[in-house]
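Every protein chain except one is present and positioned as in the full complex.
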Amino acid sequence: MTQLPDNLRSGDPGLHGPSLEIVALDESSEVSRRRFLEAAGFSFSLAALGGCGRAPVETSLPSPLQPAGAIPGRLQYYASTCTGCPSACGMLVGTRDGRPLKMEGLPGHPLSGGGLCAVGQALPIGLYDSQRLANPLQAGKSSDWATVDQQVVESLRQIKEAAKAVRLVTPTITSPTLQAAIDRFLEPFADAKHVVLDSVSHSAILDAHQQTHAARVLPHYRFEQADVIVSFGADFLGTWISPVEFTAAWSSRRAPSEASPEMSYHVQFESRMSLTGSNADRRVSIAPEEQGPLLGSLAEKIGELSGQPLSEPLARRASSDYGPVLTDLAKRLWDARGKSLVVCDSQDVGVQRVVNLLNHQLGNYDSTLDLKRPSRQRQANDRGVEELIAEMKGNQIGALLVAEVDLLHDLPESDSLTEAIAKIPLTVSFATHEDEFAAVAKFVCPDHHVLESWADAEPLSGLVSLAQPTLRPLGKTRAVLESLDAWSGRPGAAYEAVRAHWEEVIFPRRRADAPDTFLAFWEQTLHQGFVEVESEENLIEPFKIDAVDTLAQPKEAEGFSLVLYQKIPMPGGRHSQNPWLHELPDPVTKVTWGNYVCVSPEDAEKRGIADGDVVNVSISGVESSLELPVLVQIGQHKDVLAIALAYGCKGTDRFAKIGPQWFEARPTVAENEFVGKNAAGFVEFRDGTQQYLRSGIKLTKTGRKFELAATQTYHSLEVPKEIAPRGGERREIVEHTTLDAFAKDVHSGAAEHHFDGETQLWPEDHPRPKHSWGMVIDLNKCTGCSACVIACQSENNVPVVGYDEVRRQREMHWMRIDRYYTGEGEDMDIDHQPMMCQHCGNAPCETVCPVLATVHSDEGLNEQVYNRCVGTRYCANNCPYKVRRFNWFKYPHDDSLQNLVLNPDVTVRSRGVMEKCSMCVQRIEAGKIEAKSHGQPVADGAIQTACQQSCPASAIVFGDMNDQGSKISAALDNPRRFRVLEELNVRPSVSYLRVVKNREEKNNAEKHHNRESHSG
Amino acid sequence: MQQRVITIVLLIGLFLGLALLASAMVTWRMPDNQQGYAPEQPIDYSHRLHAGELQIDCQFCHSSADSGRHAGIPSSDVCMKCHRYVTAPFDEMQYEMRTAEEEGRKPKTIVSEKLKKLYDSLALDDKFQPLEGVEPKSIPWVRVHNLPDYARFNHQAHVGAGVSCQKCHGPVESMERMRQHATLSMGWCVNCHRDATREGINGHKVNASTNCTVCHH
Amino acid sequence: MVESKQKRSAPAVNAPSAEELAALRPTLITGGKRPGDVTRDICEPMDRKPTALWWAAFSVSLAALIAGTIAVTYQIAFGIGTWGLNRTVGWAFDITNFVFWVGIGHAGTLISAVLFLFRQKWRTSVNRSAEAMTLFAVMCAGLFPVIHMGRPWLAFWMGPYPNTRGSLWVNFKSPLLWDVFAISTYLLISAVFWYIGLIPDLATIRDRSKPGIRQRIASIFSLGWNGSARTWHRYETVYMLLAGLATPLVFSVHTIVSMDFATAVIPGWHTTIFPPYFVAGAIFSGLAMVLTLMIIARKVMQLENYITIVHIESMCKLMLSMGSLVGLAYGTEFFMAAYSGNPYEQFVFLNRALGPFSWAYWTMVSCNVLIPQVLWFRPLRRNVAVVFVICIIINIGMWFERFVIIVTSLHRDFLPSSWAHYTPTTIEIITFIGSFGLFFTCFLLFCRVAPVIAMAEIKGVLKNPPRSKAPQESAKGDAV
Partner (left out) sequence: MTGPPEEHSCLLATFDHEEDLLAATSEVHRLGHPIVDVFTPYAVHGLDRAMGLRPSRLTWVCFVFGMAGGLGMLWFEHWVSALAWAIDVGGKPWNSLPSNVPVAFEAAVLLAGFASVFALFWVARLFPGKKYRPVIERVTDDRFVLVIDQADSQFDASQAEALLKPFNLVDLEERVLSTGGTS
């Protein structure tokens, strides 16, 4: 850290970045905050001492050299790129006093369009991780770069002479600079390969396109242009390829209005319950082996409609009970040809070829699937991986370098691989934590954290973006790029490398309208974070029908079939050290901390299994077996099990004591175990692709129990049958209608309340002279992806409480997303309802607080004053929405590095006080002050809440309800608008927009009947 | 008789006791009331000299008072704007000038002890050139005005509204060592907000809210 | 004899005749006691060394108290998290115990004040210990609102005192604040009431005990009482005033406690029936507790002549009526829910009776409504053993009533997403037991140091004694 960081030398906007001195300032104040909170507890005894109590002496350390333009205590945003996964969304890094604090979506980004997923939001806590490797390791012992470089270079030289194989394993690399560096690095070796291994591979799609279009590319899917979307198991709103982009695109077609009552039609065929499935208009639960046949029959039907029937059937007939569904779907698809989209998550190349055929028949290529400008977000090549494994086992490898992926964790048969690896002369890991491969690697050359290093990305051919560092590296780490360059004999800073590459390669590809000096081009890109350039030519041949052939008959196997999937909060082992993500409830199951076996209700009943029963999942033949608790998942197809990957990662035992420690508390991680279990053992290589679907699985009860930490324990809007009052069987918390009904009557689906808001008991003597803040959430756009939950956690210093507290229903998230399954079968309504403080005008919580700790502001906010709260919890009891959160314990704030993630604008709550959503009042205040000091009124949209900013679906509108021209005023006039529990007359400031499903009216009719009897 | 004596003695005792108590009450302050706190600083910088005598504008050094939450404690290089030239008290330098003139030599730069500390913090040599391989260090100023961590104060808002620095910080221009002038108690803030809303600040109307979350969030 | 009586009664125009007096005196105290005997009988237990039984009881309750203290200390050191509460169920054992103890505290004042106003002479045997019980019960009750706070060391913020916050007072709209005032007022007034009643007896103790620490204490607290009729006259006035004040106070206190729930929006809480319902319940449980204690006391201290079967029976009658009132309230709640047509309201009550906490609900119903019905039968309510058992059962039932009201209403309210279950932790249970420890420790000590029966009042209601043949002799006999 002796030399100034690159960006300080370079004289570009990055200049306003870091200076550890300033960080130190805030650290000291953090420390004192903690000290204060402890002291607060004893303020009473302090009072006894009278005036003699002095606050602890605080020192302020101004940076000796003032960073130009940096204003102390003000949040500054830097456009950057999120590299949390290869989707490479645009990201704004909010830094304050040199500390990156808050990750936000980059508005106007062509892909992510202003949204950012939970993983991106959770980057900061990973940055301030005291257990990140701080310097290179050699044979497990800490070393320094000079020695490591010297030795690595030396052994590379030997390998070169011996002409041994060099293998570099990475996940999909979207960074052109890094890609170039890799090529440069591998170029001198006789036998060198770059193996791309994604923790969940999409290899089959690329392979299929190689066969049908002679180009191994991943199409760029354009959901915003699709009127009919058919997904076979692809969880494109959750984890599939580029969820943020797809969520934005998908939801842009989910807002029917009075003017144009139209929206896309989305059908999901899947065997487990995915987030995407839960949002589909029609969700068909299928057996996994039915996928091929269904696609086949669909292709045939389309073929018939198109007048070019297929020569021979592509697969065995799909079971007849899907007949009507398919006919209907085929018709809809054909009617929407050119504006439809069929996607599939299958790793069977044959199946993917059929998918391509379908999209070809429907003429979707070049409209909803872009091959001219393909996506680069997934490039895994499983054949390469398969070969690599073979080579490793055959000891043919001289050097194995692994970056950003844990080879041993993500591949099956890790034991045999471990032995093989031990024999490799040179093994280098670039892991930031000591993962399983790093543990056995000769050298560990820790990579920077995303927020510490220069990088770039080209997620889409022709869309390049920059990632800039926002503070000086906290440890003696080094970017992979720098390490590789150093070893290939051109040592240099990543900044130089990126800039150089851009000057040579990217700048020439600039568009006509781009500035013509590189400096201008660079500065502009740096400022806006991304730039569109000409995409490279890639030759795509017309669709080759003969590449498509009959699907292999899947062999019938006894027992269950197992679906391996990614949990939305945990897209890969890389993030396994992130407590925020571990405690983020899965959007579908609402379970935190670890993975589990999803079992269908039928099977659970048949085998007498209930939630929390620990079962043993094993596969006949292979020795791999797992013991995991069961979660009974509504909507999962029978005879199907589902287990999430990317769990059981090395080092997660660090979280054992993350929660409060008292004598009845259960540890978050059991003795010598990890968070969850690693299911990679079930992954199998078949026909050159990694298979995440296995059959012939055995399930046996162990008799043990393990209570899952779920944030929601009752899952329906219908109260239990046996105690349901007549007419009150279903609660109109979330209102529904169907597109047909909506087209007829925009107010259809409105619950009938016995109450008119006009008559009021009290005089209206509480004016809102200035502002009246409010929020509207469009439930039809919201997919429940939970990005907002982490955004809120990051913005508002919400503590992590650990497994035991969540299990006790004491999670602290201010923003939660309620998920309800209501109804049966395909008519089941699955709702995702973001729920936070509703800021009621007649707030029940305020009336009951004895000490005025929660009162109403004249801007319509329900204020919670932590320092006044004595913690009677009366307000929480009296809250109809149960959105208040109580600090049951003093949640740990002892890691002074970790504390750098705390937002200085928000008080860290002490033990025994109530807290809740404040509608980001710190942002409101800041916005007001900003406007005032410019002498202007607060502009609509100038103030954004954290949840609103991050929402990929832009489902949240926040603003001043007094301002007639504002977006929120418009949203309030939306006929779909309703308020939860309106009949209580608590007058929430938060409204919701009714769900509109694109399906027949029938299941709505009987809902209406319900309401009649309820109101009658 | 004896009765009466005892009574008198008791009365006197009582009176003295009360007197003592009263005197104690004068010095007694509410807990956390730091009024008058004037810690010693690493460099005993004189606001009286700079703000009073030399009439340097507050925001010349506390530059972000009108643009940021914190008024900002100036970086050492801000001091260098002047102290690159002013290396010692004025009269000393004058004296050096004169003696140099008399002795017909170039006046040598004399550096006062206080300023030495400044130059050290910036790792400058006597020619004000950065020393090789020495990192500039921050000067560990001791905070005078400590608000509890649950209370927020934004300088921008107040300076923007035309509140004078002295309103809260007192007669800084007359303070040799910086001292906490006000109690900084909640009542003190709230009452000022009320008055400001009622009477406005030097003429123009302001809207100083008394919503809790204006300060507590 | 006869004519002498006439001779006297003739001139004594404004003095009540012996017949009148006799009419005022039903037989309450058996065994033809005379004032002297009363003094002796009631002061004796204090002179005697405590019995083994007393020691046993005392050590048990002291142990409980200590355990409770430890539990509370632990909870305050670590946080409310050591209780089984969660985001949905914010109150459970804490407030249940609070309401339970407040309820118990009601019989005391009721018996001494209300029955006093109604000239129920039988109260004299029980009112002293009933009042004492009130004090201790209210102490236990007051404990819970304090320790149930997240930051109990800031409890003083509940008081409206001038401050440097500009100046920020308290929220007079909050029922919890009303509680603070109600409970503290109740405690103070009860204490005063109790002490006032105690003064003459302390004087008696002072005069009969030989010089020593007890005499000194007695003479300090008896405030130099000398039995002057003028003082007695004013004393009676004030005593009546206090009774008059305490009576509405009793009702107000539990009314206000009930408002903690009645003013909330939570279905199952938000109902107008609560005030009378809670008052009835409170008196019900209070009587049960008084009776429990009295039955123990009369056994342990051989006070059968003072606490007779008559007392027990009349209290049983009261209990029966109160129990039936409570039962009526249970019914009414369901009726209102059904009649309201409010699905949330209806659900809450169905959930009480059939939901996860139905066991608690049915315990409550059977303990409070079904079992007490046996008191309709005279022989049973005159059978001390039976009455004792029933009292215990009623106490259990009334505890569950509060538990049911609080927990079952909270654990499943409006949004199904937030429904949760509740299970108490060890700390909570020990704290509860500890409160009993506190209660009984105090009560047992009270039995040792103060007359458990109001002597001065008993003497006032003694049956007209057989006139002694030769007053002079008896006079001589006495004047020794």
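General remarks:
A, B and C are the chain letters, set down in written order, and residue numbers restart from 1 in every chain.
As a working rule, contacts are C-beta pairs under 8 Å (C-beta built on N, C-alpha and C of every residue); 3 or more make two chains touch, one makes a residue touch a chain.
Computed from a prediction, not measured in an experiment: that's the story for all the values here.
The residue touching the chain not shown here, chosen from C:Leu249, C:Ile266, C:Val326 or C:Val348, is C:Leu249. Checked against the full complex, the candidates A:Thr689, A:Ser857 or A:Thr872 give a single residue touching the omitted chain, namely A:Ser857.
Interface note for the absent chain: among C:Tyr235, C:Tyr306, C:Phe403 or C:Phe439, the touching residue is C:Tyr235.
Looking at subunit A, the residues touching the absent chain are 762-763, 765-766, 840-847, 849, 852, 855-858, 987.
The chain not displayed touches subunit C at residues 4, 7-9, 11-16, 18, 21, 24, 34-36, 39, 160, 166-173, 177-178, 181-182, 185, 188-189, 192, 196, 199-200, 203-204, 206-208, 219-221, 223-238, 241-242, 245-246, 248-249, 252, 256, 259, 455-457, 459-460, 464-465, 467-468, 471, 474-475, 478-479.
In this text, only the chains that are shown with their structure count from here on.
Interface comparison, B-C versus A-C: the pair with the greater number of contacting C-beta pairs is A-C. Subunit A and subunit B have Cα centroids lying 48 Å from one another. Each chain gets a centre from the mean of its Cα atoms; for subunit A and subunit C, those two points are 59 Å apart. Touching two or more other chains at once are residues 30, 33 of subunit B.
Within subunit C, the positions touching two or more other chains are listed as 168. Across the complex, subunit B meets subunit C through its residues 30, 33, 183, 185-191. The touching residues of subunit C, when paired with subunit A in their complex, are 78-82, 84-88, 90-91, 145, 148-158, 168-171, 173-177, 180, 260, 263-266, 341, 343-344, 346-347, 350-351, 354-355, 410, 412-421, 425-427. Across the interface of their complex, subunit B is touched by residues 163-168 of subunit C.
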